[in-house]
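Only one protein chain is missing from this complex, and each of the others stays in its spot.
Going by the order they are written in, the chains are A and B; count residues from 1 in each one.
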Amino acid sequence: MPEPTLNSYLLLSAVLFAIGTAGVFLRRNLITILLSIEVMLNAVNLTFVAVDRFRGSVDGQIIVFFVITVAAAEAAVGLAILIALFRHRESLNPDAFTSLKW
Amino acid sequence: MDAISFWAFAAILVIASVLVVGQRNPMHSVFLLIVSFAALSGLYVLLGAPFAAMIQVIVYVGAIMVLFLFVVMLLNTPTEEAPAGGPIRRMFGAGPRHFGAVLSGVFAVELALALRAASTTLPGTDRGTPTPTVYDIGVRLFHEYGFAFEATSVLILVAMVGAIVLARREAR
Partner (left out) sequence: MSLLLIPLLPFVGFLVNATVGSRLSKSTSATVAVAAMGLSFGVAASVVWSLVHVAPVAGVRALDAVVYTWMQSGGLTIPVEFRVDPLASVMILIITGIGSLIHLYSTAYMHEETDGEYARYFSYLNLFAAFMLVLVLGASFPVMFVGWEGVGLCSYLLIGFWYTKSTAVEAGKKAFVVNRLGDFGFVLGMAAIFATFHTLDFQQVAGRVAQLPAETTVGILTGITLLLFLGATGKSAQLPLYVWLPDAMEGPTPVSALIHAATMVTAGVYMIGRNAVLFGHAPLTLDVVAVVGCLTALMAGTIGLVQNDIKRVLAYSTVSQLGYMFLAMGVGAFAGGIFHLYTHAFFKALLFLGSGAVIHALHGEQDLRRMGGLKRELPITYWTFLTGTLAIAGVPLLSGFFSKDEILGKTFASGHTVLWAVALVTAFLTATYMFRLLYLAFFGARRAGPEGAHGPDPHGHGPGAALRPHLHDAPPAMAIVLVVLAIGSVLAGYVGVPASLGGGNRFEHYLEPSFQAPTMTTIESVLTAAPPVTRSESAPPSESPETEMALMGASVAAALAGIGLASFIYLKRPTVADVLAERLSGLYRLLLGKYFVDEIYDALFVQPIKRVSTVFLWRGVDAGLIDGTVNSVGFAVRGSSAVLRRLQTGSVRAYAMSLFVGVVAIVGYFLWR
């Protein structure tokens, strides 16, 4: 088993981010889309912490701290919007919300 | 020992994330995401960032995922309907979904290349560096990042109010 280098962490992070992005496009359920976004955020966190380790500072972790906070806020608001939308349309399929169509 | 842990955690993380994206039932997706977060925490510990790991578990898993769970249960959503057509059509059908998937793949490659190119100059895992303690983090947080800290607390307040307003049932 090769030793994990910074490269491996970064590659892992890239893969995770791509998975999240794919999820945003592929899923037809709003909740799952939000979850995919969380995955993307986590990928970014991983990058920060990994680089942090190799630079010997703690700034990365602090940034992670903020990212998690912001993710929490965003999840809360996003879910509230989602609930409002659901009440309106009784569906969680993003294709159901096309009233801004030309 | 570290190598094995790394690969194990990495494997769990990736598989769980793929399943999050692939599962049909949102409840299943949420649970799988929790699993991936756990794996991620493990990776943080391996990277010598115990504070980040604990924050991840407590806040992310304990609060955010619970919130997701509540919402999923509240909305009582049905499982996502299956797309029309046979398996081939489902896989290779036209439309933004599949284009998006392909594009994500491209993006993954791009990122990998980009990050890789930048990091050849950095050294590998250094076991000699002492792990930063919560004290260190705290000092930096409240000195250099004091303003951001306060701003974030305002942000949370705003989000709270916003969430309440948005999700409120309209008064009849």
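Simple rule for what comes next: contacts are C-beta pairs under 8 Å (C-beta built on N, C-alpha and C of every residue); 3 or more make two chains touch, one makes a residue touch a chain.
Remember, it's a predicted structure, so these values are computed and weren't measured experimentally.
Colleague: In the complete complex, the non-displayed chain touches which residues of chain B?
Modeller: Counting only chain B, the missing chain is touched by 96-97, 99-100, 103-104, 106-107, 110-111, 113-114, 117.
Colleague: Please output the residues of chain A touching the missing chain, sorted low to high.
Modeller: Within chain A, the residues that touch the unshown chain are 21, 24-25, 94-95, 97-102.
Basically, only the chains that are shown with their structure count from here on.
Colleague: Could you please state the distance in Å, as a whole number, between where the Cα atoms of chain A are centred and where those of chain B are centred?
Modeller: For chain A versus chain B, the centre distance works out to 5 Å.
Colleague: Using the touch definition up top, name the residues of chain A that touch chain B in the complex.
Modeller: Listed in rising order, the residues of chain A that touch chain B are 1-29, 31-32, 34-36, 38-39, 42, 45-47, 49-50, 52-54, 56, 58-62, 64-66, 68-77, 79-84, 86-87, 92-93.
Colleague: In the complex formed with chain A, which residues of chain B make contact?
Modeller: Of all residues in chain B, those touching chain A are 2-4, 6-7, 10, 13-14, 17-18, 20-21, 23, 26, 29-30, 33, 36-37, 40, 43-44, 46-49, 51-52, 55-56, 59-60, 63-64, 67-68, 71-72, 74-75, 77, 80-81, 83, 96-101, 103-105, 107-108, 111-112, 115-116, 119-120, 122-126, 129, 132, 136-137, 140-141, 145, 148, 152, 155-156, 158-160, 162-167, 169.
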